[in-house]
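Apart from one protein chain that is not included, each protein chain of the complex appears where it belongs.
What follows is chain A.
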Amino acid sequence: MSIFRLFKKQSSAPVARERLQVLLAHERVSTGNDLVQLLREEILAVIAKHVDLDNERVQVKMDRDEHVSILEIDVEIPRDATKQAA
């Protein structure tokens, strides 16, 4: 990657595109419609019933397509964090 950069002048548009994609995937969740907020909270609540959730280790993203939106919830579960099933 860095070798190619030596030969090619760095262009800024790909950086803009990358930054926007990352930012918007997260913003769509926090500023999106009420349904998305509700889904996010309830899904996380269900998971929290069974494992200790560390908010730092939860990634919530939303991708938008022309016809559907995809809510992506990435939860990192440490092996030893599993609560005993009641």
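Methods note: a residue touches a chain if its C-beta (ideal position, glycine included) is under 8 Å from a C-beta of that chain, and two chains touch if they have at least 3 such contacts; residues count from 1.
To be clear about the criterion, contacts and distances are computed from a predicted model.
The chain absent from the displayed complex carries the UniProt protein name "Septum site-determining protein MinD", chosen from "Septum site-determining protein MinD", "N-methylhydantoinase B", "Carbohydrate ABC transporter membrane protein 1, CUT1 family" or "Phosphate transport system permease protein". Check A:E27, A:E41 or A:D54 against the missing chain and you find that the one touching it is A:E27.
Interface residues of chain A facing the missing partner chain: 11-14, 16-17, 19-21, 23-24, 27-28, 31-34, 64-66.
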